[in-house]
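Omission of a single protein chain aside, the complex is shown with its protein chains in their original locations.
And then subunit A:
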């Protein structure tokens, strides 16, 4: 524990810097621990220790708004955790978030992963995209760092046999089967057209939707492809129009979905549009405008207003950062799960607290977080939304029944926990 040898002056400095950082006028308190060593009979001063938590998401490029959303969720969690003045192994822990930008690019993802490992972070929350999370996970695994993704839904992420990979929302096998089945059973689709953006996320989800839709009795009339940077989809949409599908599914992000919806309307395609969590955001509504009306989309998780402890989170987050896009509650919980595991292990050393992450049973803002042996969340929920009058309206939630049913009962019990 090299931090134990930090001289008192430095600690006092760190404490006062922390106070300045908080912007609160608590100078007398900050000054208190500093003269304490001189006064022998006073209780021993609590040494402070800085624990770095890495966060990675694309902060530039087409989906920078989603990356910022994730990072803000994590930032809020770090602020809340610091406000609690947690004591681990006799030291007051001050968490620090190291936010990195992977540009949604797998190559950059591995570079920043190495950067975080070199910066000696205690754990990582991220990345946002499956395509960046999966290659980066090998680097964190080698360094023995726990990694919790708040939004990478591709099943392969936790199937690599790593003991360091976790995620706090349902994966694409669950999501794909809900969307695919919903399109056929509830929307009555007989012919389905599927488009994906050739990313690990889009392709993986589209494959699962295809399986589920086929299993439910629909025919896949077209399987088309685009890229996550394209803006012209008229050629593939024209081809799809000729196949006359009832439902079009897009495995891709909102930056692709927005312009695509407008072009669907311009081509006079009557099919209903569905997409997964990557396109289920307020940004999609902003980009597509009136063309987003009636879109069916899913998110891996419960709707924010239905989250067991969500109310306080929504208030705090909107006050500080504005509108929630998709996954900020999950990145908030991901940080809290790491903090919780450190608390239970009474150590901030990844080697010591990693086993505790797997044993997590945490009441987060998104519901109960428990992991299975692969690191996937148990009872992950999937929620189906419809866009009505420019707003995401909840249709129904599937899975996560334990959390959802327990929510009213758990809420009062969990409330003191949240207020601590």
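We adopt the following convention: a residue touches a chain if its C-beta (ideal position, glycine included) is under 8 Å from a C-beta of that chain, and two chains touch if they have at least 3 such contacts; residues count from 1.
Throughout what follows, contacts and distances are computed from a predicted model.
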| remark: Record lookup, UniProt, unshown chain, options "LIV-I protein H", "Putrescine transport system permease protein PotI", "Fe-S cluster assembly protein SufB" or "Cysteine desulfurase IscS" -> protein name "LIV-I protein H"
| From the list A:84, A:120, A:286 or A:396, which touches the chain that is not on show? | A:286
| request: Would you indicate which residue among A:65, A:91, A:127 or A:374 is in contact with the undisplayed chain? | output: A:65
| request: For the chain that's not shown, point to the residue among A:120, A:190 or A:229 touching it. | output: A:229
| note | Per the whole complex, from A:156, A:262, A:344 or A:378 the residue touching the absent chain is A:262
| subunit A residues that touch the omitted chain in the full complex | 59-62, 64-65, 198, 223-227, 229, 231-232, 234-236, 238-239, 241-242, 255, 258-259, 262, 265-268, 283, 286-287, 289
